[in-house]
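Removed: one protein chain of the complex. Kept in place: all other protein chains.
Chains: A and B, in written order; residue numbering restarts at 1 for each.
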Amino acid sequence: MLRINNLVKTFDGERRRRRDSKTPSAQEARVFAVNDVSFTVENGQLFTLLGPSGCGKTTTLRSIAGLERPDSGSIEVADRVLFSADEGQKQVNVPANERGLGMVFQSYAIWPHMSVFDNVAFPLQVRKRGERLGRKEISERVMRVLETMELGHLAERQATKLSGGQQQRLALARALVIEPPLLLLDEPLSNLDAKLRESLRYELKRVQRELGITSVYVTHDQVEALALSNAIAVMRNGSVVQLGRPRDIYENPNCRFVAEFIGTSNFLTGNVVAKDGDRYTVNTIDGRLALDSAMTLPLGTDVIVSVRPEAVEVSTTSRAGEVPNEWKGTVLTRAYLGDSLDHVVGVGKHELRTRGNPSTSIEPGTEVYLRMDPAKLVLVPVD
Amino acid sequence: MTTASPAVSARRGATLGWLRRLLTPKIAIIVVVAGLIGYLALVPLYYLIWGTFFDANGFTLGGFARAYGDPRVGDMIGNSLWFAVGAAVLSLCVGTALAYLNVRTDVPFKGLFFAASIIPLIIPGILYTIAWIFLASPDIGLLNKLIEPIFGPAFFDIFTVWGMVWVEGLHLSPIVFLLMVAAFRSMDPSLEESALMSGASRWQVFRRVTVPLTRPAIVAAVLVMVVRSLESFEVPALLGLQNGIYVFTSRIYFVLRSYPPDLAAAGALAVGLLVFALIGVAISNLVGRSGKTYQTVTGKGFRPRPMELGKWRPVMGAVIVLYFFFTVVGPLLVLLYTSLLKFYQAPSGEAFASMTFDNYRQLFDMSDAMTALKNSLVLGLGSATLVMILMAVGAWIVVRSRIPGRQLVDHLSFVPLVIPGLVLGLALSFVYLRSPIPIYGTIFILLIAYCTRYMPYGMRYAVTSMHQISAELEESAQVSGASWWQTFRRVLLPLLSPGLLAGWIYILVVSFRELSSSILLYSPGNEVLSILIFEQYENGQFTVLAALGVVMVLTLAVLVVIAYKLGAKVGLRQD
């Protein structure tokens, strides 16, 4: 559906002129916004570009939209080449307004001088003459989309007089009205409050699934990414560091950056002291850990063990000898989160965060035993 | 569009694609607009540079020697800068404060703002200045007479640099007001409210949030005001010369007075002005550049809510009334009073007894008066509309496009600001007397002159507005499938319209006053109102002149009201 190959985008001239002229050479001034990014999005999937700000995710999205011109690489949507600038290939750069994609902007970019109806009708009204729909058809389609977004009753209202959630839905309606093959979403939920964000997240998922529309979603919020996506590409410094299904990425981050970025994690540094098939034994400052990993690492390798809070069981009783990986510690604080309860437990010099059923609540200061399931511990190579 | 059919050979396809890409409406419009801006700016600039640096024997710097060899040149530059910066600062403070009060607070007497923002612009500079002489001269000033019992005689002295700053600053403050109103209207109040919630006082909010956010507008305003004051002539001529205070323009007047006019020296002085202006442009680019931070019109809706002034409301009300008196009522009363007299005299029973409508009668008997009014209207409406259309596109090129050399368009549009009106007149007559385009001796040459002269103001208004519109609003239209022109017309123009309208009104109003190039370029039948003003002035008919001023104020006030009413129907609705 969407195929991106070896996309590269640098900011050199632009950036250089703005800063100072002290930069010694153009080569050094080149900043890779997007560095050799490739991925494919299957039909009907919601694909997320996830990463911290400045990682290149928005630039990638804007390149797909046609708002940025990449230096090289290619972009194809539904077998139509939208951009291609590889050497030896035919140069193609379809302008943004001819790509026929839908996009929701971070700020929604609702035109403040138009009504709700006019905002949504605009993409239909500006079509090329031959393809333009009649007034009645436009009106019907706009109203249909507005109804889907539950905005039908607000059609005549001035766009600026909508609440935040309504504006978000309006922006979505406007992006969907042309029934685009691909929907681009640039952090569409980042401007909303937490409660609204959550409800709109599911709303978004519902609409996406119902319409079966292929989407590319940009966010820096890993919860959003995990909840919405069929596939996630984690980006850093312009490159994709890991690409996979949400579960894979969460459970098997391929580097500390991903592990750190996706969900909360405890990191324990150590080195491999024994290996038996998939079962590794790692020595850390605070004790030994047994864990399973498919990676092949020689003995003595420095590694990081990522321990998800929910992979740690807290107990006031010891089962030492029965199960591997039991450590002793002291509860420092606890936090009730409604559906779960976190303890922060001091072990040696470190603190470990644990997450469990709220029925287990232990006073701070109590001595406890931590048990970590070897199957849930993740071995992460040192960067 | 570049996905050409494979049947065509690759090279031909490439050439065709290339050609087709060049011939899009977008490129065509951009090229035409940039070309027009360049043409309008370069014709007089070329003439000026030529006249400055070349004489019959080739390259020379003699003009500079003559212009700057004068021992008083240091004083002149000092006075010029003092005057220009002073007037700019005064107009900035007054104009910004008023715009803020008007747009953002529940200040009383909002109705007065409209008059206060327009009328001083309409009153011809010469009348405005003379009105102030009658008000604040140490010898005959009415205000001085009024407060003499308390402060002693000659408390105000208008014939000083401070007096010049005062008159020019007040006369210019409406321009700042118009620029800043547009800026404040399009700024999200939540940005201020959040600062208020952070515990900042109102003053802190204004200083720490509002001012930085409207910085592009402020920078533009300062720049225009400084240059405008540098090239202002009436105020320094009438107020400065009496005590020998010279500025650039009065020196330029001197060197152009002789025959043949010393274009080289005038040019050298104008080049001096150009240098100051360029420094100003450079500074403003430096200060106002980090674009995105200041885009305050975003796609997120906002409802401008007036801030409650509370206990300060009556105080601010009093300030407004005072300002209104100083800029509008005072000068206008003097004008009205003078227009009813046979000759100017201080108010007395005798003076009031002698009042007549003779001056108005004389005005309507004047054969040219109606032609002149019509021509001025045509030229004012024409040049305001043309300039704002051109500059809207020009501003897009400067602010939004990534065309290399786009800043040049900005700089070019600025050039006419420093070209003395007479030099512009000479340049245009020189060119069009030799051009096959037969516009010499027609009204069109005046139109070109006006478009050239007011291009810099139009550009400032348009660029300021453009800076404030978030790029995403434009991009979302693009992604929605709108072509460049559709985006421009349906999204940008309406969003720009408050700023464009302000610029349009400004140009309309000041074009009625343009004299220095009109006088050389008009031809019989193409008289404009400013020519009539000049004639009445030359004739010593101050009383008729005052009557003319009153008629002009009324005419333009009506026009501006209509413009505002029409303008309110498009663009950002203001509640």
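In this section, a residue touches a chain if its C-beta (ideal position, glycine included) is under 8 Å from a C-beta of that chain, and two chains touch if they have at least 3 such contacts.
Note that contacts and distances are computed from a predicted model.
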Worksheet item: Which one, "Cell shape-determining protein MreC", "ABC transporter substrate-binding protein", "Nitrate reductase gamma subunit" or "SusC/RagA family TonB-linked outer membrane protein", is the UniProt name for the chain you do not see?
Response: "ABC transporter substrate-binding protein"
Response to the item:
Neighbours of the unshown chain, displayed set only, are B
Practice prompt. For the chain that's not shown, point to the residue among B:73, B:147 or B:241 touching it.
Written response: B:241
Practice prompt. Return the single residue from B:325, B:430 or B:444 that touches the missing chain.
Written response: B:430
Item to complete: Pick out which of B:90, B:165 or B:263 touches the chain that's been left out of the picture.
Response: B:263
Discussion item. Contact with the hidden chain only, please: which chain B residues?
Written reply: 39, 42-43, 46-47, 49-51, 54-56, 58-60, 62-63, 66, 72, 130, 133-134, 137, 139-140, 159, 237-238, 241-244, 254, 256-265, 342-346, 354, 367, 422, 425-426, 429-437, 440-441, 519-520, 522-525, 531, 534-542
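Rule of thumb we're sticking to: only the chains that are shown with their structure count from here on.
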Response to the item:
Per the C-alpha centroid definition, the whole-Å distance linking chain A and chain B comes out as 50
Response to the item:
Given the complex, residues on chain A that touch chain B span 14, 18, 65-67, 81, 90-103, 105-113, 122-123, 126-127, 158-162, 164, 167, 171, 174-175, 178, 184, 191
Worksheet item: Which residues of chain B touch chain A in their complex?
Response: 1-3, 10, 289, 297-303, 402, 470, 472-473, 475-484, 486-487, 490-491, 494-495, 570-573
